[in-house]
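The structure follows.
Note that one protein chain is taken out, while the other chains of the complex remain in position.
As written, the chains take the letters A and B, and residue 1 is the first residue of each chain.
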Amino acid sequence: MVREGGTAEGLSPPQFARPTSTKGRWGDRLFRLLIRAAALALLVIVVGLVIVMIRAALPSIQAFGWRFLVTSRWDPVAEVFGALPLIYGTLVSSLLALLIAVPLGIGAAVYLSEVAPPWISPPISFLIELLAAVPSVVYGLWGIFVLAPWLRTQVQPALGATLGFLPLFQGPPYGVGMLAAGLILAIMVVPFIIAVSREVLLAVPNEQREAALALGATRWETTRLAVLRYARSGLTGAVLLGLGRALGETMAVTMVIGNRPEISASLFAPGYTMASMIANEFAEATSDLYLSALIEVGLLLFVVTVVVNALARLLVWSVGGTVKEVRE
Amino acid sequence: MNGFKSLRMLTTVIFAALLLSVGYGSRPVSAQMLMNGAGATFPYPIYSKWFDEYTKVDPSVRFNYQSIGSGGGIRQITERTVDFGASDGPMTDDQLKKAPGDLLHIPTVLGAVVATYNLPGDPKLRFTPDVLADIFLGKITKWNDSRIASVNPGASLPDTPIIVVHRSDGSGTTYIWVDYLSKVSKEWEQKVGRGTSVNWPVGLGGKGNEGVSGQVKSMPGAIGYVELAYAIKNNLPAPMVRNHAGKFVQPSIQSTTAAAAGAAKNMPSDFRVSLTNPPGDDAYPIASFTWLLVYKDQADAAKGRAMVKFLWWAIHDGQKYTSDLLYAPLPSQVVKEIEGKIRQITYQGKPLLAAR
Partner (left out) sequence: MKARARRIVNMTMGWLTALSAMVVVLPLILILVFLVYQGASTVNLDFFTRLPKPVGEPGGGMANAIVGTLILVGLASCLGLPLGILGGVYLAESRDRRLPWVIRFLADVLNGVPSIVIGIFAYTIVVLPMRRFSALAGGFALAVIMLPIVLRTTEELVRLVPASLREAALALGIPEWKVMLRVVLPTARAGIITGVMVAVARIAGETAPLLFTAFGNRFWHQGLLQPIAALPLQIFAYAIAPYEDWHRQAWAGALVLIVMIFLSSFIARIVTKGRYSGLR
């Protein structure tokens, strides 16, 4: 019995009749074995990764326990390691990035899916995809030589002069620091937010839009009441996906964040993220406990990104959107 | 159909490219042996010159050196993922115990660490030990602080914050710097201490001597510690520092050599010695040897032979490249002692260097 294929999501493998020739059966068995082995290889890799990281991080976990997450001191001489400044730096830079990227990203996605005339959408989508293809190190290069000097000479003095009463904008203008990192992350994350948001918005059934329009809503009101509200969880998923990317970004951040494991209220201050500390110090951790502490930071990063990504995909899936790789 | 044909072609091209790249990559470009080393950024300018020149001396071997910082050099040679390491902070006894064999410190050159800075107008400043310590402790925060001014009468110091730049990676240059600060400031010794990576009270982190000099160069108001060669080659100032004898000394090849004079007489047999804050009128107070780290018992005969031949060349012929790059050559008595050490490097018990 053979069934007709349906949509991409609902497709199930056709039920084949048993092959009657024995020659085919031997080939089939081998083939099935091969593809199962390939799939199992993936399983082995992921499980292996988790096991390897946990084993390597164990000395540090045993030495510091929960204090690792709340201590501020990162002292290789005294061999006392606390990851709090790293966690803080990672969260703040990512949240700052989202603060900028989410309104812009969702706004652009709305534009592309609801507002734009049909001739504008392809070229702009194309340009946004190019943005997603630029490697992290190139962003970092641009960050060091263009963004940071601009911040140091124009933006930070201006912000300090006008909004300097807020602890957010105090301190000497280094150029590099949390602000630079947040900005670069925002630029890197926005294409992903746009791509997924667009998918989510396009997945909203047209009936919703038509119903609103039939009631006399303007295009914006339609978008707001019918589309955005319907796609709310999917859009949240897009945002979380952007967060997941921002949390794991390494090179661009390393090049502009100032590399200082310290918690500061100011956006002008240098900071450190989990990923960039590993990049800087991994090859050089001279003691075993130091290396173990760095791997524990890596494990922490791994857990956080997995959780955020899983949540994101759940939310996006619930609206019927799909998280395709940003490719076109 | 056109689309289909070009697709077929593309698939073939991709397959071919894959096989080609891997096939090409798996055959060495040349018949040379590759020796891999990693470590200090402090001597990187002269090491990269040496390795380049040495390909003319011995075309059968190539030395690939990655400057990842002394901490990295120590770690990677301990893990045996490289053939030799390099560090300007001597390994501690604990670190030596961890190594799976006897690790030798072979001094190669002498260098100076300078407190380079970036100020508009490029004033020629000089520093005293306590001022340097307090800047890096975060106690002196502005350039026009009275303590800096009193050491530099007449200099025009702006009313801007001091931006301290230190190393973000494990560094022998850091070791030399904090070793010096620990000797001249009790507070530093207690609060921060010595190491290739320390808990800095203030400042931004830069990766390698390259990163620190890069940051100082691009940020007005910054001050950082780098090897002399990095400062001079980047048109950054190398200020005078007051030494143990109370004299202000300019970092230079001569003052670096003077710093080593005392130590040369009483060199420990493993060459692990600190040259900071030495006695002597002409001695620059923040100088150090830098060492190549090699195993006494080499694991591979061909590589071991190449290593000892290079080391011999480095401490003799290699020294003539030092002055151009602003490093000081090894004192001649020390060279004699190093010769003896190199002769002790063995492969399966037999010394690799024939008696010369």
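As a working rule, a residue touches a chain if its C-beta (ideal position, glycine included) is under 8 Å from a C-beta of that chain, and two chains touch if they have at least 3 such contacts.
Nothing here was measured: the structure is a model prediction, and the numbers come from that model.
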item: Residue, one of A:Leu34, A:Ala78 or A:Leu163, that touches the chain absent here; value: A:Leu34
item: Selected residue (touches chain absent from view) among A:Leu49, A:Val70, A:Leu166 or A:Leu215; value: A:Leu49
item: Contact partner of the left-out chain, one of B:Gly25, B:Gly154 or B:Gly246; value: B:Gly25
item: Contacting the left-out chain in the complete assembly, out of A:Leu99, A:Leu166, A:Ala214 or A:Val306; value: A:Val306
item: Where the missing chain touches chain A, by residue; value: 2-5, 8, 11, 13-14, 16-17, 19, 21, 23-25, 27-28, 30-32, 34-39, 41-43, 45-49, 52-53, 56, 103-108, 110-112, 114-116, 124, 127-131, 133-142, 144-146, 187, 190-191, 194, 218-221, 223, 244, 247-251, 255, 275, 278-279, 282-283, 295, 298, 301-302, 305-306, 308-310, 313, 324-325, 327-328
item: Residue numbers in chain B that touch the chain omitted from display; value: 1-4, 6-7, 10-11, 14, 17-22, 24-30, 32, 34, 36, 38, 44-45, 48-49, 51-52, 62, 64-66, 79-82, 206-208, 210-211, 213-214, 217, 229-230, 233-234, 325
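In this text, only the chains that are shown with their structure count from here on.
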item: Between chain A and chain B, centroid-to-centroid distance (C-alpha), Å; value: 37
item: List of chain B residues in touch with chain A within their complex; value: 38, 68-72, 74-76, 95, 98, 160-161, 163, 168-170, 192-200, 203-207, 215, 218-219, 221
item: Of all residues in chain A, those that touch chain B in their complex; value: 73-78, 148-149, 152, 172, 174-176, 254, 258-260, 270, 272, 280-281, 283-288, 290-291
